[in-house]
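Here we show just some of the chains, and they stay where they sit in the whole.
Letters A, B and C mark the chains as written, and numbering starts fresh at 1 in each.
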Amino acid sequence: MTKLAVCPGSFDPVTLGHLDVFRAASAIFDAVRVVVVANPDKGPGLFPLDERADLVRRALAESGEDHIAVDVLEGGLLVDYCTAHGAVALVKGVRGARDVDYELPMAAVNRELSGIETVFLPPRPEHALVSSSLVRQLVGLGGDASAYVPAAVLTRLRR
Amino acid sequence: MTKLAVCPGSFDPVTLGHLDVFRAASAIFDAVRVVVVANPDKGPGLFPLDERADLVRRALAESGEDHIAVDVLEGGLLVDYCTAHGAVALVKGVRGARDVDYELPMAAVNRELSGIETVFLPPRPEHALVSSSLVRQLVGLGGDASAYVPAAVLTRLRR
Amino acid sequence: MTKLAVCPGSFDPVTLGHLDVFRAASAIFDAVRVVVVANPDKGPGLFPLDERADLVRRALAESGEDHIAVDVLEGGLLVDYCTAHGAVALVKGVRGARDVDYELPMAAVNRELSGIETVFLPPRPEHALVSSSLVRQLVGLGGDASAYVPAAVLTRLRR
């Protein structure tokens, strides 16, 4: 049986740390699907969901990882999406203790609702401090985000 | 390709929380191998490595999970063991922030040394507070550990 | 002297984890009073304060804990409420490190202002990952919250 993993996130925008996690997931699972979801706690965000997904696709193409599929979940539960696609696991990047404390309750709820497991993957240390919100803040102040995001995002941010 | 995951730990003794993690790993990966390793920070421990492995085997048999292999690593690096067996990932249970802070550096070193990824799996909440050290302490004081360990361990502890 | 404890919170809505804490407080103190307060950081919330209090009352009645009083604090300081009612302690549930870091400064301020102590009570592990915000998010996406909230809340959420 093909083991499919889903990497959910708001990816607004995708960072080099996220790409690390996608790559690691791809080394571990037979197939990987990145799913862009709205985060209700974060408001409308910088980019619309479709554009975020498009940027993920370009970034994966840049690095030759275009066997990783990218999708958008417009509404409904993530676990329903996973069940519909036959995913065996959700994959979340964890940069440290704070991320885990935030993710553990979600993981428990998702398992309770659907039986699906969540696995946490650490990014490489040099990317462990990057976050989308830091990138948005940096760009908002006119700073240079080239050390934190893939080229496709950088190009888009500069427009 | 068969995706093999290795679950390393001192398992002195194995708890219901560990079994949760083995089961979850087994749902996600094609094959799972539990590897009992000595923890140099913890001294000789309660049981010798071979007996710990035997208790894991019995606990897995009890719960019908005997397709999970169990092994002992007497010396040498865990990543060398993984490379020799073609494992794609190490799997560690994480009960919370403290565990992750402890495991992240090991995960980084293991990736640096061998390219192998480490995935963190949360146990079910009702097992999230159990640890081998708490079991050892409880048993040492004459307490009843039946809520925390599989039957095989309980039988052994009572001897 | 009757030792009265006050359990403050936004309870939007009350969860099985909160009920655990109310019960534990009730085992420890002579009398317990749940006080629903607005959380200025969280906006208007899902239910108005009065309805939140009503749901707490129904949930307590369901589980035979109706000796626990329920009140709403519309404005003013919680410590003034406590002083007026002669409470000896505030009781807060703590699910883990993150909760404690958030609650410690409040506890210090409340002691400084009024001399009242705050005690932290852990919920049972199986309820330790539930939160009102997770319930709101789950329900907002059409998910089933029956494992996390009392029947009275479930009925109300389904309307």
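Going forward, a residue touches a chain if its C-beta (ideal position, glycine included) is under 8 Å from a C-beta of that chain, and two chains touch if they have at least 3 such contacts.
Just so you know, these numbers come straight off a predicted model, no measurement behind them.
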One sequence, 3 chains in place; the complete complex in the file has a copy number of 6
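What we mean here is this: only the chains that are shown with their structure count from here on.
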Interface of copies chain B and chain C: same or different residues on the two sides (over or under half shared)? same
Dist(centroid_CA(chain A), centroid_CA(chain B)) in Å evaluates to 29
Here the gap between chain B and chain C, centre to centre from mean Cα coordinates and rounded to Å, is 37
Contacts with two or more other chains occur in chain A at residues 97-98, 101, 104, 108
As the complex stands, chain A meets chain B at residues 3, 24, 27-30, 88-89, 94, 96-98, 100-101, 104, 107-108, 111, 117-122, 124-125
Residue set of chain B touching chain C in the complex reads 96-98, 125-129
Given the complex, residues on chain A that touch chain C span 40, 75-77, 79, 97-98, 101, 104-106, 108-109, 112-113
